[in-house]
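Complex shown without one protein chain; remaining protein chains in place.
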Amino acid sequence: MTHTKKPQLFWLDELSTKEAAQAAKNGTVIIFPLGSVEEHGDHLPLGTDCIQPEYIAAEVAKRTGCLVAPPFRYGICNATRNFPGTLTIQFDTLYRVAHDILSELIRNGFYRIIVMSGHAGNSHMVALRLAAQDIVTKNDELCAGKVRIMVLSDFDFAEELATELAVPDDGHAGTIETSRVMAIKPELVKGKGKAEKRQLPRFEVVAHPERCFPGGVNGDPTVASAEKGKKINEYVIGQVEKLVRQLQMG
Amino acid sequence: MTHTKKPQLFWLDELSTKEAAQAAKNGTVIIFPLGSVEEHGDHLPLGTDCIQPEYIAAEVAKRTGCLVAPPFRYGICNATRNFPGTLTIQFDTLYRVAHDILSELIRNGFYRIIVMSGHAGNSHMVALRLAAQDIVTKNDELCAGKVRIMVLSDFDFAEELATELAVPDDGHAGTIETSRVMAIKPELVKGKGKAEKRQLPRFEVVAHPERCFPGGVNGDPTVASAEKGKKINEYVIGQVEKLVRQLQMG
Amino acid sequence: MTHTKKPQLFWLDELSTKEAAQAAKNGTVIIFPLGSVEEHGDHLPLGTDCIQPEYIAAEVAKRTGCLVAPPFRYGICNATRNFPGTLTIQFDTLYRVAHDILSELIRNGFYRIIVMSGHAGNSHMVALRLAAQDIVTKNDELCAGKVRIMVLSDFDFAEELATELAVPDDGHAGTIETSRVMAIKPELVKGKGKAEKRQLPRFEVVAHPERCFPGGVNGDPTVASAEKGKKINEYVIGQVEKLVRQLQMG
Amino acid sequence: MTHTKKPQLFWLDELSTKEAAQAAKNGTVIIFPLGSVEEHGDHLPLGTDCIQPEYIAAEVAKRTGCLVAPPFRYGICNATRNFPGTLTIQFDTLYRVAHDILSELIRNGFYRIIVMSGHAGNSHMVALRLAAQDIVTKNDELCAGKVRIMVLSDFDFAEELATELAVPDDGHAGTIETSRVMAIKPELVKGKGKAEKRQLPRFEVVAHPERCFPGGVNGDPTVASAEKGKKINEYVIGQVEKLVRQLQMG
Amino acid sequence: MTHTKKPQLFWLDELSTKEAAQAAKNGTVIIFPLGSVEEHGDHLPLGTDCIQPEYIAAEVAKRTGCLVAPPFRYGICNATRNFPGTLTIQFDTLYRVAHDILSELIRNGFYRIIVMSGHAGNSHMVALRLAAQDIVTKNDELCAGKVRIMVLSDFDFAEELATELAVPDDGHAGTIETSRVMAIKPELVKGKGKAEKRQLPRFEVVAHPERCFPGGVNGDPTVASAEKGKKINEYVIGQVEKLVRQLQMG
Partner (left out) sequence: MTHTKKPQLFWLDELSTKEAAQAAKNGTVIIFPLGSVEEHGDHLPLGTDCIQPEYIAAEVAKRTGCLVAPPFRYGICNATRNFPGTLTIQFDTLYRVAHDILSELIRNGFYRIIVMSGHAGNSHMVALRLAAQDIVTKNDELCAGKVRIMVLSDFDFAEELATELAVPDDGHAGTIETSRVMAIKPELVKGKGKAEKRQLPRFEVVAHPERCFPGGVNGDPTVASAEKGKKINEYVIGQVEKLVRQLQMG
């Protein structure tokens, strides 16, 4: 019996051309996950912002029948760019990657897409939204309403639990991210980390933002736990699942 | 005992910032794998060109101590672009992705890099080589000889066995690729495929190259086997290992 | 007696070349105001986002001796782009304008600059911050610490009074903006306006955001007053004045 | 009685969204004024090329009912670029600003536009004409003849009086410009200036054009007068008025 | 009698506007020749890659009635770029030149075009093919099948004789090229040259490829002869003639 293999085929690039054609015809929703290779304290891996959304996307796909496009794991990293291990890309590069992939998905008949990034930096998200908006506007001129694109960070949902978890100002490599990675890939968590409060200047654009948080952390990773992480992840999965179902019906 | 986990840390984004700093200081070689989301007959998955180089890179990393950067799984696909499931990106997009990542690796002190693509289309490879050349030339002006970059397709090595395997004209989704995927991810091979000979016009640039091979195959997948695949993969691993060792010494 | 004219010379382009050279030598701070030509309900003029920061900049200049560069009155307007009268420009265009002007100010020896936009859209602000960051980073490589640039919206300060004014969710063309324009250019306020709550989708990027607030207002302009506006403006002037003094000393 | 305010509403950005919609429906002509921030001798302000066309545009608007879009006060300044106070922008930047604003005016239904620059440098004017031509050609493909755009410098008209004023070779910061500013903003004229003859090489493209006229003047400002300026301005207003009327009828 | 002049009019730019209109109406095939200014050993001129295709194009035109567009004699030269006399252009520049000229030929009604380059570098050929492909794809969307473009190097045909000439690995400035120039422009051949084997690294992208063949030759020019050259040229002419006839009929 081999039909147990079927549930694994939630990655778009595991399908054959024929299977992809059928999926497009069925109106299948696509999640396109993005992340970054970026310093996340001494305790978390550089790929922290990839691990989270890819896990969420896979779980949502298993529950809803949507597909997950191959992730793009490089992002625009402003505040962390001078820490070792951070690879930051140009605004134009990210815009073009997102624009090309959205265009191509639509050319293939995949009209409903969720762009979900684990990295939530402001420039990064604007590049993604700008690409989506240019695609949506252009398609609206050609054929109104057919194309629907959502752009979000899974962190948008995760931080909704911050108050409940008693970490109201938690951020980069803090309680929430550390907990989530502990729940997904515990073998990649290197020690407990160290609490720190990032205080970037409110308006000044500085050449050395890393001097505002030398440990590379914004929050308290020491109170993180796999249990908390599991709870957060479940919540995020539930919220993203709702978005997928909304697109499946709309 | 947890030291068994150590061998898994060959992915660059599994390291922490400190570990990445140390790796750069050690002169660690980086392999940057690329692929495509592209029709590969009815029997192979769209991600065939990702599966192969990522597997090779991981095996070489285990043997040599080099690191593997997160893959970029989108490529320039000319001949297959009109088959369902193919997502082709612009030349400039690929150039920029490669240029940004190479620049950032070098900014981080990783001076020895192998860019290895599973997809071997001509425009695709030229975009990668052009990015590498611009980086090498610029760095040569600043500091001669420090930066060394190789650009290749793992298929360059794989097809060296074509004669031995009695499939001299084998290509896209043919005996070699099918065998290799059968050896790496057999659960993603959907049936035996069908032999076909692609005959693109030699000089004319056509709007519908897919009409020259309606089955999307160039070669004979029906004579593929996991055994052949294993043999090819071992050979490719050995060849890439040699390149890494050459950079480690140089 | 003509020395009463002197206080008017806070606009950079009112200086002669010699006066500009002297001002640069003196370390004079420059404010570069930006805005947009954009629907602001039926009661406010399209230039609402220009009127506010230009007034603030002029007042701050009178008090601190800083200079104000000629404003750029065109911005990136996403949510309002389909209302009559909105002129929205491309991301690249705004980036280039900001990049060129910052570069040229620095080439002229004006190293301390406040980029202050009346329009506070997210893409708009990212374009400005990105330009500033590229300038700061490049200059840091050449000559660390000499160049200092702040990027803000005067609305960032204005909305700090929202709770005190009992309009916590006030926004586009609402109580705050209407009050401020009533205080600065009452002759351009056309009636009382109509309260409305904008509810853009949280994640979906839509072709017709104007359908989410057909009146083009987010807030309650009917409770606005020139008195409130004066109070807000004074507060904003005070805050921007602090930033200028900070740069004058730093 | 407040109807005396109406005449002031000749600036496009003083209109509300509804008023802008009505103006477009009425076929209202738009003047888009441009200038530069540029050395103009020791006696004239950097914004000399803004002061002139903005004054002309306002006067023409009062007489014809056309509207004036917010000015763009930054230009391409070749010969003066190394004098203090000159801010010169890239060719592409000016092209994009002009292209975006013309496109957006047309998207709003304003099909008749006069682009009028106070700065008349050759590259500067070509950038504006190129943008206009690309817009006109594209619109001609879509809907022949609807869009009409004129591109000019108000100096094109002003220098028609040069012979009559006995200053045949007058140019940058000379008799004509000085007189015009004396008539419009006398409080910004700083002394009488000094006569000078600019002799740029005819063909060689030099790095230091400022060495060809160290005083930054091409002409004789010492014979300027407010009276002459008034006469010139009236003439220019009359000529631009004719262009507007031509577009209003056509 | 002047009709003997007629046969010379195979250059497109020798026609008048009326003659060009007529040629387009007749479905005339256009050959667009390209080359490079590039080191070719001490014995061959920099323009070797121009001389060959321009001669071929002219001969084919005389035999078939096709036209030859003005050549573009600058190319992308990687391996030879550091030798004196090599002028290498950017990838984007070549792409744009080819794209503009193909677009303009098609706008003029010349729908059948052969892009033939004497320089056959990989990046160079990809830039040409990419331009052709973008044109063909776009025109296919508008009007399927009307536009037909071939992209080739005349060297593709020339090297088919390599085995017959007993120079199997002949390349840059070797037997074939030297012979061909001896047959076309013997007065530009400066001595016999020197045999050399170029051994560029297979994968490494190097800053100094010229160190791999200090004489700038890949092959043996010493066995070249005008006779061989004549034979090769005749063969190439025949093959290109076939392509033209194929387009004339198709």
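Chains here go by letter, A, B, C, D and E, matching the order in which they are written, and residues are numbered from 1 within each.
Going forward, a contact is a pair of C-beta atoms (placed from the backbone, for glycine too) under 8 Å apart; a residue touches a chain by one contact, two chains touch by 3 or more.
Quantities reported herein were computed from a predicted structural model and do not represent experimental measurements.
Asker: Counting contacts across the entire complex, name the shown chains the missing chain touches.
Answerer: Looking at the entire complex, the absent chain's contacts are D, E.
Asker: Would you indicate which residue among D:132, D:162 or D:224 is in contact with the undisplayed chain?
Answerer: Spelled out, the listed residue whose C-beta touches the missing chain is D:132.
Asker: Which of these touches the unseen chain: E:93, E:163 or E:225?
Answerer: Final answer for the missing-chain contact: E:93.
Asker: Could I get the residues of chain E that touch the absent chain, sorted low to high?
Answerer: Here the touching residues of chain E are 2, 5, 8, 11-21, 24, 37, 39-47, 50, 69-74, 83-90, 92-93, 96-97, 100-101, 104-105, 108-109, 187-188, 190, 216.
Asker: What chain D residues would touch the chain not displayed?
Answerer: 78, 91, 114, 122-123, 126, 129-130, 132-133, 136-137, 139-140, 144-145, 148-152, 156, 202-208, 243
As a working rule, only the chains that are shown with their structure count from here on.
Asker: Between copies chain B and chain E, what's the superposition rotation on C-alpha atoms, in steps of 5 degrees?
Answerer: 180
Asker: Could you grab the centroid distance between chain A and chain B? Build each centroid from C-alpha atoms only and quote it in angstrom.
Answerer: Here chain A and chain B have centroids separated by 25 Å.
Asker: Using the average of all C-alpha atoms in each chain as its centre, how far is it in Å between chain D and chain E?
Answerer: Using C-alpha averages as centres, the distance is 49 Å.
Asker: For chain B, which residues are shared contacts with two or more other chains?
Answerer: none
Asker: Between the chains shown, work out who touches whom and classify the graph as line, ring, star, complete or other.
Answerer: Topology of touching chains reads as a line.
Asker: Mind listing each pair of touching chains for me?
Answerer: A-B, A-C, B-E, C-D
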